[in-house]
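All protein chains of the complex are present and in place, except for one that has been dropped.
Entry: chain A
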Amino acid sequence: MLPLRFRRVTMSARVLVGVKRVIDYAVKIRVKPDRTGVVTDGVKHSMNPFCEIAVEEAVKLKEKKLVKEVVAVSCGPQQVQETIRTALAMGADRGIHVEVSGKDYETLGPLQVSKIFAALAKKEQADLIILGKQAIDDDCNQTGQMTAALLDWPQGTFASEVTLEADKLKVVREIDGGLETIKIKLPAVVTADLRLNTPRYATLPNIMKAKKKKIVNVKPADLGVDVSSRLEVLKVDEPPQRQSGVKVETVHDLVEKLKEAGRI
């Protein structure tokens, strides 16, 4: 059995896509009165926008017949099945629900999730993992990178363009300096950035077909992953209220004020 890294990618390629259930981007976030987190009860949730882009890319690869199967994965309580169903309605073939609930779910972070993904990648013999570049609730931007490190796979992060060429992936990355193009060998991890694609609307027939697609339940313990966190959240606050500014009449006044504030 060849090590994962040397397997050639053929039409039997399998893609794992991570989808995270987050508070809907349009919702106004409120901090809980006890300052331990934000209010999530009764608040509209939906799929992380970058995860939608990741699903779209995977489904596109399948439509181009470059990969055979797209598996949508989500970690969390029962409600994340809605998010997996959305991925299935967009074209994923089956889903895996990694059950994490209660306190474990509140403290679930990129390190534990990347361990789960690494274990699943081996179990499912995935050739490609596509994730969103970051989640809009924690903005960590770590899961993709950590997953690649745990698997010792190459990574193409902040992808704005992905092209499969035989067993190599050409990834155009959006970096601070501009656009960087790299070629990485499969199997690999890719994280999707905003301009990678425009996610499709699920069609009514696809939503109905999604009902028949399977979602399998798995526990982290089954994958040999310990989900306890090394981090403890001490407190959560809103950003400080914006103070009103001061208008000055002359440049002289401006310099005085800046000196007073100790800025110059």
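Following the convention adopted for this analysis, contacts are C-beta pairs under 8 Å (C-beta built on N, C-alpha and C of every residue); 3 or more make two chains touch, one makes a residue touch a chain; residues count from 1.
Definition applied: contacts and distances are computed from a predicted model.
Name of the non-displayed chain as stated in its UniProt record, restricted to "Ribosomal RNA-processing protein 42", "Isobutyryl-CoA dehydrogenase, mitochondrial", "Snurportin-1" or "thiamine diphosphokinase": "Isobutyryl-CoA dehydrogenase, mitochondrial". The hidden chain makes contact, of the residues A:Pro205, A:Gly245 or A:Gly262, with A:Pro205.
Taking the complete complex into account, residues 24, 26-28, 30-31, 33, 42-44, 46, 81-82, 85-86, 89, 201-205, 207-208, 210-211, 238-239, 241-242 of chain A touch the chain not shown.
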